[in-house]
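For this view, one protein chain was removed and the others were kept in their places.
Which chain is which? They are A and B, in the order written, and residues in each are numbered from 1.
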Amino acid sequence: MENLLVIAVGAIFVNNIVLSRFLGLCPFFGVSKKTSSALGMGSAVIFVMTCASAITWPIYTYLLLPFNLEFMRTVTFIVVIATFVQLIEMVIRKYKPGLYKALGIYLPLITTNCAIMGVALLNAEEGYSLIGSVVNGFSAGIGFTLALLLMSGIRERLEFADVPKSFQDLPIAFVSAALLALAFMAFSGMRL
Amino acid sequence: MREEVKRILGIAIPLIIICIISGAALTATYGLTEERIEAVEQQKINESLSTIFLGASFTEMDDYYIATVSGEEIGYAFIAEGTGYGGTIRTMVGMYPNGTISGVSIISQSETPGLGTRIAEPDFTNQFSGKRIEGVRLRRDGGVIDAITGATISSRAITDIVRERAEVVMNETR
Partner (left out) sequence: MKLDELTKGVFKQNPIFYLVLGLCPTLAVSTRVDNALGMSLGVFFVLVCSNVIISLFKHRIPPQVRIPCFIVIIASFVTIVDLFMHGYAPELHERLGIYLPLIVVNCIILGRAEAFASKKSVFDSFLDAVGMSIGFMLAIVGIALCRETLSSGKIAIFDYTIVPTFTQSPSVMMTLPPGAFLTIAVIMAMIKYKAIRKEGR
């Protein structure tokens, strides 16, 4: 039995999906200018990542592995994730217009978010159980949101900083990300 | 109504055709490369086996190999794997029947280049040779293995992986 706490802490801090695995960088830099939109994007990612882990696990374990179709996993995962995101978008738009307004604009962006696909592939690679996969997906989502929130906080303050012209906007954001990643590396010393 | 069905089919059929073609193309590619991939994987295992027991021949058992030299059993080899710093570490471990490690060789790992990857270098792996399995721990954890500077996590992971699996095999072969 895998230790769920170890998976969770590992996914949130030690192997933070953005700062140590380099997944989901496009939204990390694209949607981190304001804390409010960072929070919206973060919740959408947590939700989709958890569900995607739960859906791809049975498909991989009961459909691909028994028939020796492991090599089809890239195609299968991406199609399943894309379909799922589309469905969610339609359902939310119809039944929860308020939520759609808050999350809707981030959903299409998520299909090509490599973090979602990356987590599904990592679950398969590490051979987690269903519960392990879901916990890993959820925690990776939390880790993503945490990094995004920290980053947006920093960038909101940078607005008022006197940054050299050539470093304005993206370059300084990358420098901040480097310092953030350096800070997160301290977690790798934890004994789990 | 018929118009509607026609419209939906017009959208669905091209998508289905693309999926079928893609499935067929992939199956064909898989068929082409399958043997080659298996050979590559087998070769990795054979290479690591031959480095831990020089000149021995191996008989595959359930989950370990028995190493023999001219008909005489000299030890066991087995694959030990677990999570390191950056992902799964797979090692081949050789052990004499008395519980001494004969050698360790890394089959695959994905640790940090320049730091964790040094666990695959002989300077590190040679330390295991001739050590009792109880002693396979880092020095700071009360064992006899020196960690690689800057890669304590990877070093500790590999000692744990090797020791835990060795204890299991030790009990099985007794």
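FYI, a residue touches a chain if its C-beta (ideal position, glycine included) is under 8 Å from a C-beta of that chain, and two chains touch if they have at least 3 such contacts.
For clarity, every value in this text was computed on a predicted model and none was experimentally measured.
Student: In the complete assembly, which of B:26, B:66 or B:144 touches the absent chain?
Tutor: That would be B:26, which touches the missing chain.
Student: Could you tell which one of A:31, A:92, A:117 or A:150 touches the chain left off the display?
Tutor: A:117
Student: By the contact criterion defined above, which parts of subunit B meet the unshown chain? Give residue numbers in ascending order.
Tutor: Given the touch definition above, subunit B has residues 10-12, 14-15, 18-19, 22, 25-26, 29-30, 32-33, 36-37, 40-41, 44, 87, 108, 110, 112-115, 150 touching the missing chain.
Student: For subunit A, which positions touch the chain that isn't shown here?
Tutor: With respect to the unshown chain, the touching residues of subunit A are 19-26, 29, 71-75, 78-79, 82-83, 111-114, 116-118, 121-122, 125, 164-168, 170-175, 177-179, 181-182, 184-185.
Rule of thumb we're sticking to: only the chains that are shown with their structure count from here on.
Student: Which stretch or stretches of subunit A touch subunit B in the complex?
Tutor: 71-72, 75, 125-126, 188-189
Student: Under the touch definition given earlier, write down the residues of subunit B that touch subunit A in their complex.
Tutor: For subunit B paired with subunit A, touching residues are 22-23, 26, 30, 83, 85, 87-88, 152-153.
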